[in-house]
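Removed: one protein chain of the complex. Kept in place: all other protein chains.
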Amino acid sequence: MTNMISTSVIDAENAKRQEALARDYETLGERFARRSIDIDAIKRKVAAYGVAVPSWGVGTGGTRFARFPGQGEPRNIFDKLEDCGVIQRLTRATPTVSLHIPWDKAADLAALKEKGASLGLGFDAMNSNTFSDAAGQAHSYKFGSLTHTDAATRRQAVDHNLECIEIGKALGSKALTVWIGDGSNFPGQSNFTRAFERYLDSMKAIYAALPDDWRVFTEHKMYEPAFYSTVVQDWGTNYMIAQELGPKAFCLVDLGHHAPNVNIEMIVARLIQFKKLGGFHFNDSKYGDDDLDTGSIDPYRLFLVFNELVDAETRAAEGFNPAHMLDQSHNVTDPIESLMVSATEVGRAYAQALLVDRRALDGYQQENDALMASETLKAAFRTDVEPILAMARLENGGAIAPVATYRASGYRARVAAERPAVAGGGGGIV
Amino acid sequence: MTNMISTSVIDAENAKRQEALARDYETLGERFARRSIDIDAIKRKVAAYGVAVPSWGVGTGGTRFARFPGQGEPRNIFDKLEDCGVIQRLTRATPTVSLHIPWDKAADLAALKEKGASLGLGFDAMNSNTFSDAAGQAHSYKFGSLTHTDAATRRQAVDHNLECIEIGKALGSKALTVWIGDGSNFPGQSNFTRAFERYLDSMKAIYAALPDDWRVFTEHKMYEPAFYSTVVQDWGTNYMIAQELGPKAFCLVDLGHHAPNVNIEMIVARLIQFKKLGGFHFNDSKYGDDDLDTGSIDPYRLFLVFNELVDAETRAAEGFNPAHMLDQSHNVTDPIESLMVSATEVGRAYAQALLVDRRALDGYQQENDALMASETLKAAFRTDVEPILAMARLENGGAIAPVATYRASGYRARVAAERPAVAGGGGGIV
Amino acid sequence: MTNMISTSVIDAENAKRQEALARDYETLGERFARRSIDIDAIKRKVAAYGVAVPSWGVGTGGTRFARFPGQGEPRNIFDKLEDCGVIQRLTRATPTVSLHIPWDKAADLAALKEKGASLGLGFDAMNSNTFSDAAGQAHSYKFGSLTHTDAATRRQAVDHNLECIEIGKALGSKALTVWIGDGSNFPGQSNFTRAFERYLDSMKAIYAALPDDWRVFTEHKMYEPAFYSTVVQDWGTNYMIAQELGPKAFCLVDLGHHAPNVNIEMIVARLIQFKKLGGFHFNDSKYGDDDLDTGSIDPYRLFLVFNELVDAETRAAEGFNPAHMLDQSHNVTDPIESLMVSATEVGRAYAQALLVDRRALDGYQQENDALMASETLKAAFRTDVEPILAMARLENGGAIAPVATYRASGYRARVAAERPAVAGGGGGIV
Partner (left out) sequence: MTNMISTSVIDAENAKRQEALARDYETLGERFARRSIDIDAIKRKVAAYGVAVPSWGVGTGGTRFARFPGQGEPRNIFDKLEDCGVIQRLTRATPTVSLHIPWDKAADLAALKEKGASLGLGFDAMNSNTFSDAAGQAHSYKFGSLTHTDAATRRQAVDHNLECIEIGKALGSKALTVWIGDGSNFPGQSNFTRAFERYLDSMKAIYAALPDDWRVFTEHKMYEPAFYSTVVQDWGTNYMIAQELGPKAFCLVDLGHHAPNVNIEMIVARLIQFKKLGGFHFNDSKYGDDDLDTGSIDPYRLFLVFNELVDAETRAAEGFNPAHMLDQSHNVTDPIESLMVSATEVGRAYAQALLVDRRALDGYQQENDALMASETLKAAFRTDVEPILAMARLENGGAIAPVATYRASGYRARVAAERPAVAGGGGGIV
């Protein structure tokens, strides 16, 4: 824990920015007051908002062509938790971590839970992995896992999910997220109908083992790693699954898992309406499942998603309780920095969505005043809410400027000194 | 009816090709025999297969930029029926016509029905139109129809659908197809949730009026004419609709109404599995809802759809009874020629799918022999089944070469002489 | 001219907002000062910036399915100019109008020019139309215009462009924009190579007639109205054209004319680098050539385009002189309102791009500090520059709030009283 960022560094960095922040917050509050918006009320909501960090996100990601590790790559889940602790310490917006099994397996779960607690971190949804083969695994997932034509392979994949639940129970998690890569690369390779029947059978076995106070999130994805068909390919199939499984089953929406041009905020609205929205994997993308930093490519799209969430929150939509998590691949940045900025972006979209004048919007919608309805959303989106976000961080004990403070702290160099350098590699293709 | 194509023209054209056809059919049959396939059994299935023609398809289509009419454009539903009669006469593959109201309104429905009968044509699904304003209409659909925020406008749209049912009952139709353009062009313009609630309410009113032996098909489309959001945007929403409405409600799949790269045959498989596949609007596309001639851009995709249909047919999937219809826009061809060729393409895909060695395929799927599974489909697709299609047409009294026979008949020139020329125009943008 | 919006209306509306604006401008200036940015310098650049309005944009647009006209549709180019005058009067950001021939033909060009001058409007690029047939035209463009296989048809299309140049000369225009719909709907319909040879021949004839101080802009588009191939389908072909024609030929970029996911700002950069960027048709899109209001779907993308433009402006890139024009289809809004908001959005993107700290950005790029480079752009984009835009409008004699002022003026009702109502219609498909 000696690596952790000290209060003195945070204080020193905050001191440089505090006066300007106070002034900006004040003048923004003045603007809000003209529109009868209480800036402190917005700030309180933002301050209470958190998004989970994925444990695998603190390591440098890669592509099938190559992976270029950075310095101080975390060696195990304990290192990862420390990195996540830095993110939470500076942003105060990431109070939980989501684990991936078997990558994050630990011999002593009690110690792991305690480590989290010591860093102020809880444990979010558990993630199973049946898209790659673990060392020593009896049956390969080359041709599928929960949907494999071989019953023993399916059983192995089910058992792995059951183990994830057990680990999660020990850590205080309350949800299991299931994403599989099962699909096919050739027309004819897989029988769509039978594969889906097998999927439902396997998931029913997992669902049956779910504790009463847990939820299961199934995640759809258009393609990759399968390139012709994917079993859980879109929200339509995902919705069928949630219906078939029962009241504890919900759909998870990863922003990068859709076909080109798809209106994602509309899918979010549909799932809310039919009480099956489980939560999100936030990231951004331009082409496919690019796993870029949240809000880095199309921030307005992220805002439009949050516009649906705040709308549901405002009208207290029945059964509305989505889980929020980041899921990104950090190939060219320090993962800690990317996750801090991304957590901020999620909070920004939330704050902007809170600023939408919903009464006015309702009126414009009712009157089909498309232009003013659009302007109502854009006025909220245009508002520079950074002073609100920064003030919330400051008052929660975090950093006004997380990235600058992190860089000033020298954390990366410190961990690089104790974590051995990792060799890069050629990705999956060689 | 004097315009109709005479038997003597057909006979003369067939005579030129009959010998070669007999030879090709024989040698193909010989190849089939080696694989223990009975070519005559395939031919009988193909001969019994039909696809509906859309009444609006026999007129020249256009884009928002322009429409360039051809010669002899049909003036009304009676002219359209005659054109459809030509298609059926030569191809023997299009025994029914699908009407669009109000475009095809007729004062004397009994006369219309009789006209159809005299041409050997029945009436397929009725199509309502609430995506454009008819002359003298009380409420405009500019801002929606079944989902409009104004109750009177919704009521008008519902009533129009009820009228379509009434007309259909008089003509012997057994289904209503509902496609609406409702949606929005701006984020914020429409509240997704309320719009869908209104949609479901309106459709329930229509569903309530459906005769016991009718079905209703709802049709999804990603975009156009709405360019930001569309109420029934994809098969996921469409499936929700069919579930909400009840056992007579089914999903219609138009091949051109999906996001780029979407695996359509998989959607077809899902809807079959969950007993909600209503039918098809066949066409082809490269970019959006291009409404190009069926099979003209990606014939293998069409085959893969039929591979699912034949699979369901073979295993007698419960509730499997899809309606087949062409839906194309003929901007640069003689619509009659395009529809004849497209009907043939649908039959070709069906014939090829019948040739798939399903027992072998099952085995390859079970063993994850992806390459041989793919080759099994491709071997069927590669088979040149034209002799089967042509022989089926010939034996049913049609033309071996429909387009050549049509051209030889002089039909277009004859109708051009009695149907006045139509002026082109600038499409929707001016 | 009695319809024009009076100074008193503008003054009254401005008076309601002036105090708040002054305060917001002051506090924003204070924030800028901390970063050593002179807010007045930014304002002066914004105030000097203008974007051309398309004459056809002031009429309600439509789709191939329907057109739903609004009230007070302009009857001719004089009405259109008045509407454009309103936009310029209130926004002070649209000093020129771009005409479309033959839609905007006028018997008395001198009167037309004078009309423009009286409204404070100049004439931007001329647009030819060979994508639809004008009444009485000798040869149809059904199968192409500048690339038609028939020489007489090509000649007619060339002559039409020459006429556009003549009209433009009389009006003071200095550029011709050529967009054609030529292409094909079927593989095989067109020989790609010969069609492009014919295109180049036709364009060379047009180029030869271009006055010395004119430029010609060719515009690419992926698809629509042709749905299999389009002759000028992308910027690669467009660049070839500009090279083949000569130094007065440049490429026009319409933001909605690209394949899904394409990085448009990169195309802009390439064309600047190779000195062939002619200008823009600004709009926004989610699916295809949706022609939605600029900045309404993805405002960050618009900013990224302007980031390239300001970068080129800053380094005084050789040959950099793009034309800026809006090109949108207003199907569900009052076109005047949409164009005012869109002109504002273009100015907003420009202002934000001016705020990019280019020295810092260069440093981050040099050091491969991807995160801080991204944050540098986003910090500029996040700045709410509305006070700058509004102050520029106010000081130029325009409206702080153009839409509210326009609505207060009653302009639409006034012109609706004198311009007859227009019937809607079924678009291009019927």
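Should a chain be cited, it is by its letter among A, B and C, assigned in written order, with residues numbered from 1 in that chain.
Throughout what follows, contacts are C-beta pairs under 8 Å (C-beta built on N, C-alpha and C of every residue); 3 or more make two chains touch, one makes a residue touch a chain.
Because the structure is a prediction, the values reported are computed rather than measured.
Undergrad: Pick out which of C:30, C:201 or C:234 touches the chain that's been left out of the picture.
TA: The one listed residue touching the chain not shown is C:234.
Undergrad: Give the residue, chosen from A:297, A:371 or A:391, that touches the chain omitted from the document.
TA: Candidates A:297, A:371 or A:391; residue touching the omitted chain: A:297.
Undergrad: Touching the hidden chain in the complete assembly: which of C:6, C:118 or C:263 does that?
TA: C:263
Undergrad: To test your reading of the contact rule: which positions on chain A touch the chain that is missing from view?
TA: Its contact residues with the unshown chain are 56, 59, 61-68, 103, 131-133, 135, 140-143, 181, 184-187, 189, 222-225, 227-228, 260, 285-288, 290-293, 296-297, 329, 331-333, 423-430.
Undergrad: For the chain that got dropped from the picture, name the residues of chain C it touches.
TA: Looking at chain C, the ones touching the missing chain are residues 142-144, 149, 184-194, 196-197, 222-223, 228-229, 233-237, 239-240, 258-263, 265-267, 269-270, 272-274, 300, 304, 307-308, 311, 361-362, 364-368, 370-371, 373-374, 376-377.
Undergrad: Touching residues of chain B against the unshown chain: what are they?
TA: Residues 20, 23-24, 27, 30-31, 34, 260-261, 263, 286-287, 293, 295-301, 332-334, 337-338, 341, 368, 370-372, 374-375, 378, 381-384, 386, 403 of chain B touch the chain absent from view.
Just so we're on the same page, only the chains that are shown with their structure count from here on.
Undergrad: Please work out the Cα centroid separation of chain B and chain C, and write it as a whole number of Å.
TA: Computed value for the inter-centroid distance: 39 Å.
Undergrad: What whole-Å value do you get for the distance between chain A and chain B if each is reduced to the mean of its CA atoms?
TA: Result: the chain centres lie 43 Å from each other.
Undergrad: Residues of chain C touching 2+ other chains?
TA: Only 260, 286-287, 293, 296-297, 332-333 qualify.
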